[in-house]
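Here it is, the structure, as structure tokens.
All protein chains of the complex are present and in place, except for one that has been dropped.
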Amino acid sequence: MELLKKIMMDKLAAISLSIVAVTIVVGIFAPLFAPHDPYEVHMELRYASPSWEYLLGNDHLGRCVLSRLIYGIRPSVLWVLAALALSVGIGAILGFIAGYFRGKTDAILMRICDVMLSFPGYVMTLALIGVLGVGFENILLAFILSKWAWFARVIRTAVMQYAESEYVKYAKAIGVSNMKIMVKHIVPVSFSDIVVVASSSFGAMILQISGFSFLGLGIQAPHAEWGMMLNEAREVMFSRPELMLAPGLTIIIVVMALNFVSDALQVALDPKLMSSQNKSYRNATTSAGKLQGKEVA
Amino acid sequence: MDHLLEVSNLKIWDSSTGKVIVPNSSFHVKQGSCLAIVGESGSGKSVTCKAVMKLNKAGIRQAGDILFKGENLSDLSEKDMRKKRGKQLCMILQNGMRAFDPSCVVGTHFLQMLAVHFDWSRDEMTTKLKHAMECVMLKEPLAVMNQYPHQLSGGMLQRLMIALAIVLEPDIIIADEPTTALDTISQYEVVEQFIRLRERMGCSMIFVSHDLGVVKKIADEVLVMKDGIIVEKGTTRAIFSGAQHEYTRYLVSTKLALSHHFEQIMGGVSVAER
Partner (left out) sequence: MGLYIVRKVCLTVPLLMVISFLTFILNNLSPMDPAEVVLQAQGVPVITDELIAQTRAELGMDQPFLIRYFQWLMACLQLDFGDSYITGEPVWSLLGPAFLNTLKLTLVSIIVIIGLSIALGVICALKEGGLLDKSVRGVSFFLTAMPSYLLAGLMTWYFSVKLDLLPTSGMDSYRSYLLPVTVIAVSYVGIYFRIVRSSMLSNLNEDYVLYGRACGLPEKTITLHILRNSLQVAISVFGMAIPVLLGSTVVVESVFAWPGLGTLSVKSILSRDFPMIQAYVLILAVAFVLFNTFSDMMNAALNPKLRKDL
């Protein structure tokens, strides 16, 4: 709650957070919010302009664009969020183990990460799709498999910093068990780092996954997904460029909102950030994070 | 002209937040004397020093008169000011480790700085630097000049800055907490060098510190700052024996309490009073 209050102090961040929240809620309860069936074909309404009945008009099969956008939240945002959570989860567990126990475990885990990270993200994903076959689930799987190493790296660094702090050393010295130290002293403090890292790559990941769908490697017709809607719109780009507007703007707005929220979260979780010295350090790490994310955008 | 530097009604504030850092300061430095500015961190000591050099960050504004040798520095253009910096007003920073570009050998700095102020040949510069470095007890000066800052110790870098001051022969040296970042042994060496520097060149000095032991040893006059306000000024002797302001008395007494405690433990050795 404290955190929420802090974020709400910043107007831009508050608006962004509400956009994200509304998107997620609408996505979960898509059938309640969508005015029409997103798969219902009306050949007589092909490329119809917006009307009161169909607020954002109709696409090349006369389907309701607004409903498709709303249903598109599921693969474009919710599933991406799930994939992100999973790969952050794997990364966090391994990062904790490596950063806390150090030594051989750390060395082996980090070498594995080195190898994983030596494949450029895009190539890794393409390779896995190549092996597993085209499909949305495979893209998500490929993402989880190619992203965890990077999260493990970042989280390990954060954990290491706390594991070497005086109070942890003290806890060790008085014989508190490793498990207890981790749960009580390291997880809570490094949680904010994890949230920051995860949120900062969320936006980029949405862009990337919609990019794959755009290429036709992801979700298959007739399912609605923002990237694929843009792909469909592209085919009639020369005659009806306005069809690109709705899905395009939706992606831009959601990703921008996510980026703002992530920046605000960072500030809210770490007041130290305001001091200049930390700021430059943080800037460096987060831009590196955005970079890693962008690699695939 | 008795006063080398005369600062009057100096006001420093942060233009972005409107916060006033130093409301109204006036002080002066006599020809050949050393003025110490003491006070806790955040009391405006550093900002005051930088204001004299006109080197505060862009967001920090200053007003008031700074008369140096009868010339008002506040009216000088940036270009004229630059000619004065280094040649006439020389600054020595707190952290030697960070005062040099980490990706150049320290020699490059010195040659660049000397080249700005003098028309000496490279050989001349090296000879003078070598001599100055020997003065501050740096062995193998040529080897030191070819080292990167991270290869040298904090005390060595501090003495390098003093050596540069020796070559530049400024009228006034402004030392901003030059001993704070050092361990006790290096502190001792650096303070010794400052004392010898004054003896050798007879230049004036502003010495910022919160170490009263060092101040007592080096300063002729002391100026006590608290929250941007000068609460007391006077000769070193007067400040240490009979301070008027409560805050000064508090500072002096904590210092004395510390060294008394130290003496008790060590059996009365007078190291702490150094």
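Points worth noting:
Should a chain be cited, it is by its letter among A and B, assigned in written order, with residues numbered from 1 in that chain.
Heads up, the rule we're going with is that contacts are C-beta pairs under 8 Å (C-beta built on N, C-alpha and C of every residue); 3 or more make two chains touch, one makes a residue touch a chain.
Computed from a prediction, not measured in an experiment: that's the story for all the values here.
Considering the full assembly, B:Gln112 is the residue among B:Ser26, B:Asn72 or B:Gln112 that touches the omitted chain. When the missing chain is restored to the complex, the residue among B:Lys45, B:Lys84 or B:Lys255 that touches it is B:Lys84.
In the full complex, the hidden chain is touched by chain A at residues 114-115, 118-124, 126-127, 129-134, 203, 207, 210-211, 214-217, 227, 230-231, 233-234, 237-238, 241, 244, 248, 251-253, 255-256, 259, 276, 280, 283-284, 287, 290-291, 294-297. What chain B contributes to its contact with the hidden chain is residues 50, 53, 55, 57-58, 82-87, 90-91, 93-95, 98-104, 109, 112-113, 116-117, 148, 150, 161, 164, 168.
The rule is short, and it goes like this: only the chains that are shown with their structure count from here on.
Per-chain Cα centroids separate chain A from chain B by 52 Å.
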